[in-house]
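My structure is below; once you've seen it, I'll send some questions.
A protein chain is absent from this complex, but the other protein chains hold their places.
Then we have chain A:
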Amino acid sequence: GLCFLPDRSSDTTMELEAEVNVELCQSGPGLQMSLIRGTDLFGYIGIEAVLDQMRSKTMKAGFEFNIMVVGQSGLGKSTLVNTLFKSKVSRKSCTPNYEEKISKTVKLQTVSHVIEENGVKMKLTVIDTPGFGDQINNDNCWEPIVKYVNEQYEKYLREELHINRKRVIPDSRVHCCIYFLPATGHRLRPIDVEFMKRLGKIVSIVPVIAKADTLTIEERQEFKERIRQDLVDNGIHVYPQKEYDEDPEERILNNSIRESIPFAVVGTDKEHQVNGNKVLGRKTNWGIIEVENVAHCEFANLRDLLIRSHLQDLKDVTHNIHYETYRVRRLNESNMNFSEPGPILYTPTPTFSTDM
């Protein structure tokens, strides 16, 4: 029979570990590999310079960012986007003879601009969704949006699968979807839940409370808490998603963001004088609401999140997670006709001959 020697077990685990390490290093005939950690450098080499190299290359190449705004008419979507990017980037602002009319169906429209700041060029595409939530019957109003998002993934996938690929695959995927919640002060409405549930699975949603200058600070806090509770209750994941935090530092940072979403925002492109300074604000009879003043509204927080700290992260999450999920699903769809499950893996084994 078998004889268990407990003091030997540590040896076997070490052996297993060594095996695993060797396997991870791509070994082949005539190849020896070893992994050594942490060497002392006897002097400066200049590895840091690679950071500057990377910086200058990316600045030369430019960046792309695609942002979608979703919400009923009249919630200030265009104004907010213009305020965020301090220029008339929304479709409303740059279409001549623009007429505000409720469209019968949800039709997505995109407009692109190239903006530059301190040598950094960015191609910004704003995707507008007029007609969303405006009908009497809003059943399935998210479908055109879901279709659009998936179409962009499909486009990218096709480019990626080309034999002769472009050096830069044009990226039209939606990196961020700002969802506008009307400042009712109550809870999420059915349309909000339905939309965010479905879209939250395929794109990074950033919900905001629009026209928040109708809520007092206390009302705002309560509203936000109820919304957060509703999100949890309905299993809706908004950006930044908990599962994608990469390290504890990031988790701490993102936790504090998760505790303050959705941001209550006010948008405007008008400037007024306040205490001798020119500030962006909305002038009312009872005072001037300073958009960039964090005591008044959370616009600055939204701007910092979207642009100054997490813009690259939004793109990475879209590329590494949402796009990959779409790709897996798409490539698996063809497998459903076959009986065998499991991944299709191209293995160039010489054992089976195929006529080419």
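A few comments on the model shown:
As a convention for this text, a residue touches a chain if its C-beta (ideal position, glycine included) is under 8 Å from a C-beta of that chain, and two chains touch if they have at least 3 such contacts; residues count from 1.
As a working rule, contacts and distances are computed from a predicted model.
Remark: of the listed names "Cytochrome c oxidase subunit 2", "Septin", "Ribosome biogenesis protein BMS1" or "Serine/threonine-protein phosphatase 2A 55 kDa regulatory subunit B", the one matching the undisplayed chain in UniProt is "Septin".
Panel shows chain A; residues 24-26, 28, 30-51, 53-65, 84-89, 94, 112-120, 122-123, 125, 157-158, 161-171, 246-247, 269, 303-304, 307-313, 316, 320, 324, 327-328, 330-332, 334, 338, 340, 343-348, 352, 354, 356 of it touch the chain omitted from the view.
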